[in-house]
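Shown here: the complex without one of its protein chains, the others still in place.
Which chain is which? They are A, B and C, in the order written, and residues in each are numbered from 1.
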Amino acid sequence: MSDELIGIIASILLQASPLIIAVCGETLTERVGVVNLSLDGSMLLSAMTGFIAAYKTGNLAFGFLMAAAVGAFFALIVALASIRLRQSQVAVGFVLTLLGDDLSAFLGQNFTRLPGPTVQKLAIPGLADIPILGPILFQQNLIVYFAILLTFATWWWLFKSRPGLRLRSVGERPEAAFARGVDVNRVRYLYTLIGGGLVGVAGAAYSLGVKIGWSEGHTRGLGWIALAIVIFGGWSPIRGALGAILFGATKALATVLQRTFPEVSVVAFNALPWLLMILVLLVVSSDITDRLIALSPRPMQRPLRRLLKVSPPKALGTELVEG
Amino acid sequence: MRIPPQLERIWPSMPVIGALLFTSVLLLLFGASPLESYAAMWEGAFGTQAKLLSVIAFWIPLVFSSAGLLLTFKAGLWNIGIEGQIILGSIGASWVALNVDAPSYLLIPLAILASMIAGALWAALTGLLKTRGGVHEIFGGLALNNLAIILTNFLISGPWQPPEGGTFRGTQPFQDGVLLPRFADSRFSPLSLVLLVVAYGLVVLALRNTFWGLKLKALGQNARSAFLLGVSSNREAVIAMMFCGALAGLGGGVRVLSWFDSLRQSISGGIGYLSLLVVMLAQFRLLWVPLIALFFSVVLNGSITLQLRTQLHSSLGGILTGITVLFMLLFGDAKRLGFNTLSEEDDDE
Amino acid sequence: APAATPEPAAEAEPFKFGLVLVGPRNDRGWSQAHYEGGLYVEENMPGAEMILFELLNPADKPEATLEGVVDDMVADGAKLIFTTSDEFEEDTLGVAEKYPGITFINVSGDDALTGEAPANLGNIMGRMEDMKAVAGCAAALATQTGHIGYLGPLINFETRRLTASAYLGARYCYENYRELNADDLEFTVTWIGFWFNIPGVTLDPTEVTTNFFDTGVDVVMSGIDTTEGIDVAGQRAAADEVVWAVPYDFEGACETAPFICLGVPYFNWGPAYLETAAAVNDGSWKQSWDWNPPYWEDLTDNSRTAAGWVNGEGLAAELQAHLNDFISGLASGDINVWSGPINLQDGSEYIAAGAVASDSEIWYLPQLLEGMEGPSE
Partner (left out) sequence: MRVELNNIRKSFGSVHANDGISMTLESGRVYGLLGQNGAGKSTLMKILAGYQSADSGEIRLNETLTQFDSPAAALRAGIGMLYQDPLDFPPFSVLENFQLGRREGIFLDQKTASRELLALGKRYNFDVDLDERISNLSPGERQQLELIRLLAGGANVLILDEPTTGISSEQKQQLFDSIRKLAREENKTVILVSHKLSEVQELCDHVFVLREGQLAGKSEIPCPMDKLVKLMFAKMPPRSKRPAYKFGQAVLDVRDLHVETYRLRTENLNFSVRAGEVLGLAGLEGSGQDLLIKALAGLLTPKSGEVLLRGEDITRRPFHQRQRAGIAYVASGRLEEGLIADLSLVEHMVLSTEKPGFLVNWERAGEATQDRIAKYQVVGQPASRAKQLSGGNQQRFLFAMLKPALKLILMEHPTRGLDIRSANWIWDLLNKRRDEDTAIIFYSADLDEVIERSDRIAAFSGGVMSRMVNAAETSVDELGHLIGGQQ
């Protein structure tokens, strides 16, 4: 593998890392049945908060902490509105999306494009020297390591731990989970908040490490992308992480293609990520895929369906009907 | 707990009052006087005839798309793609403006028709993605919004660029014949107001008194049952989207044909998202929609003067409108907060 | 008009002028440069007072129009209004007709040149082409990999000629000071699609710059309004990579990562704005289309130059010497990077050997040049 390719892959991983963190967070939230649609606004506001907090104190950890708090606060509003007030999660999430955008622009207006502290690369001794894998995986910064660990930790927590089993049960059938002794609302609040906190961390990961600095609309659109990737990922963190990397790769591709095909309008390549988004969502949710799978040889059908199709947690977006 | 009746009467205005308080705190934090700021806002919206006309001119496309959203919301659809539908409407009108040569009395209807068709077709895409492809309208719509902006950029920097070369500024100004006649040198065109009144009346009629409106309502509440009761759920969903797209497109058309005089880089700039807020705040009370849209238009137009005076970021207007809707969702319904109220009946229309 | 009673203290007489920005006043790029220009007027002209309006663009403010903003400015007493983007060209024409008693300056437009403008509308622009050549030279002097990346905004005549100037400057210095074959110099242009990043609509300049460095580029030159290029370069340098950046537009743009900044070609609007304001104030202003040159004696003299170049900390001392040679060559006219032979990107001859490109040949450059990699339209 050429050094160039290794470099490009390493950069894609870096660019994808905040997205992976956000996807893990939202996956947790949606797995308990709550849709936190506010991601785009929440990420902007936490990117702004994280940057200012770190800029003012010079302390990166404090920046991340404040960002997580902002993300969790937005998530708390969504959770309160849907669990306690029985409001539409989509409505509240959408309003928060717009609000987060405007608030971040307003509150961050005096901190535009300032040079601030950034997360630095930290090669892992020993591992960093492995050919190919070393530069891709182990000569990165803490954000990348966190994203990778978080992906596997979330996966393990969801599918291999007892709290994870309870978590999933709430998203599948809250009334049955209640009958098994799970405090449904508490679990919902808990993971909505944790998920929101991770979204906040993702925002700060942008302003402090991946798209450094703050400017109005700094991460606009990426929250929506994360929400779409959660679906594409079939509510599984590992698949979601792969989705985030795929998205990063498409964007890198758009840059490269411009040089390869100078005769095509520059604008056209900018459409690529959005076309990809429609396409993958079509593949995972369309009946057409079902019909195509049905045409394949029978033994192939089950693995194909597992690969291509996803189904959401049954109670996603619903409220608990209490006894 | 029971809240006192005096409080209950003013409860519906709590969100607005709360939002004003919230923004006041923000203003104080940034060293501006809230009273002066709101006065500047007032002046910016009503200070002169020109300002008032500008408020109305901005209000018209906002009500067009809000009216469209009444249809899709009724059908249970989250038409976030409305922003793209507005943009496509303006592209449709621009196509006529740039390519058709005809007298004004033909050109204007043609441009308006083209804007409606373009908006409707773009909306149909979201609808088909949902009904045939299972892609949730929020995501289909969002992707199409961005694609619509990218398409505009492609057009103004490529095929429709002005003769002196594309700069992303916009196309060259349209021929005069296609521009809507404007009132007193403003951007407000009385013709668009007439169209708006007619369109809004039709939407109200459709929702209240037609079989189609009933089908949308059924679809919005329970698609499966509606289907079994004989409603062609997929078809009605796509049709609702298309009518909404047509209205939004018309709004976009009005924007290029009277607010601007050419296709610009960002023709809508969030009017669609704003109309989603309008309809959410109105909660299906049909007559409230135009009033709330007017309130929003006043706030936003007023915040231009506010910005000029206080040098504070203009997102303040967006914050004020967003917080109002959020507070309404959170605190607007005293019953949900666990208070007892006098009136127990629920008002849906 | 009412017969004016003579004011006693002419010195303190207030003079209000408006400044309309397309971006935020603190973008460390195009808009901030204008904002500093406005501040310069306030500082140097007694009684001058700026009325600022930033972020006037339909994406940020669908409800705002230049007309509405100008109405407010005039109502608040502005006598002179600068509209600082070619985005505002059309609308400035409109308000100039509406307010014949107010003077308007549209920056980077050409209505005063073409004769479309009414008598109260003028244009100002700084001559950036030569500064871009200087910037290109600095990049060529520094590059170790022989590969320069140019972060382009959108494609039009202005951006093509600026990019081409940078390339020609780079070629000249690569050949004459580095004594390497200029044909070996790689120069890649990637256009993001707009003057600044619009998420989801343009390419993300952060990612484009990252990609440059991943593909062998070690100097990134910026042609966009904002500072992502140098931000990323600084981040990479902190991880011990050998990279440099040349930002654009604003004198202070090196600040995010001074150590790897080779220098910045910048606009200095202050003197032109001051001159205009003074002329409007004493009634001597006349319509003109000003394409203001750099002050060659001292490119960092902000009281004189319209387009400047300031060396960055990243430019090593011996390279600075070469660069100074190059600058004095340009100043004296000994060096003209626009002398033939120059071929267009498709290989056709544009400027014959021995000939020198005219102003209009430079202004209306139809394509990028042979040797530059990247789309021309």
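We adopt the following convention: contacts are C-beta pairs under 8 Å (C-beta built on N, C-alpha and C of every residue); 3 or more make two chains touch, one makes a residue touch a chain.
Quick caveat, the model's predicted, so the values are computed rather than measured.
A.B. asks: One chain isn't displayed here. Which of the visible ones does it touch?
C.D. replies: Output: missing chain touches A, B.
A.B. asks: For the chain left off this view, which of B:215, B:264 or B:309 is in contact with it?
C.D. replies: Of the listed residues, the one touching the omitted chain is B:215.
A.B. asks: Among A:169, A:219, A:270 or A:286, choose the residue that contacts the chain missing from this document, as touch is defined above.
C.D. replies: From the options A:169, A:219, A:270 or A:286, the contact with the absent chain belongs to A:169.
A.B. asks: Among A:279, A:294 or A:307, choose the residue that contacts the chain missing from this document, as touch is defined above.
C.D. replies: Counting the whole complex, the residue in contact with the absent chain is A:294.
A.B. asks: Take the complete complex as the reference. Which residues in subunit B touch the chain that isn't displayed?
C.D. replies: Looking at subunit B, the ones touching the missing chain are residues 209-212, 214-215, 217-218, 221-222, 224-232.
A.B. asks: Quickly run down the residues of subunit A that touch the omitted chain.
C.D. replies: Considering the whole complex, subunit A reaches the absent chain at 160-163, 165-166, 168-169, 172-173, 175-183, 290, 293-294, 301, 305, 311, 314, 323.
In the analysis below, only the chains that are shown with their structure count from here on.
A.B. asks: Go through A-B and B-C and name the pair with more C-beta contacts between its chains.
C.D. replies: Answer to which pair has more contacts is A-B.
A.B. asks: Calculate how many whole Å lie between the centre of subunit B and the centre of subunit C, each centre taken as the average of the chain's C-alpha atoms.
C.D. replies: Here subunit B and subunit C have centroids separated by 37 Å.
A.B. asks: Distance-wise, how many Å sit between the C-alpha centres of subunit A and subunit B, to the nearest whole number?
C.D. replies: 29
A.B. asks: Could you list which residues of subunit C touch at least two other chains?
C.D. replies: 55, 60, 154-155, 193, 198, 200-201
A.B. asks: Mind pulling the residue numbers of subunit B that touch at least two other chains?
C.D. replies: 146, 150, 153, 157, 313
A.B. asks: Please output the residues of subunit A touching subunit B within their complex, sorted ascending.
C.D. replies: Residue positions touching the partner: 37, 77, 80-81, 85-87, 90-92, 94-96, 98-99, 101-103, 105-107, 109, 221, 224, 227-228, 231, 265, 267-268, 270-271, 274-275, 277-278, 281-282, 285-288.
A.B. asks: Which subunit C residues qualify as touching subunit B in the complex?
C.D. replies: Residue list for subunit C touching subunit B: 51-53, 55, 57-65, 68-69, 71-73, 75-76, 86-87, 89-90, 154-158, 193-195, 198, 200-201.
A.B. asks: Okay, in this complex, where on subunit B does subunit A touch?
C.D. replies: Counting only subunit B, the residues touching subunit A are 26, 78, 80, 129, 132-136, 138-140, 142-144, 146-147, 150, 153-154, 157-158, 273, 276-277, 280, 312-313, 315-316, 318-319, 322-323, 325-326, 329-330, 333, 336-337.
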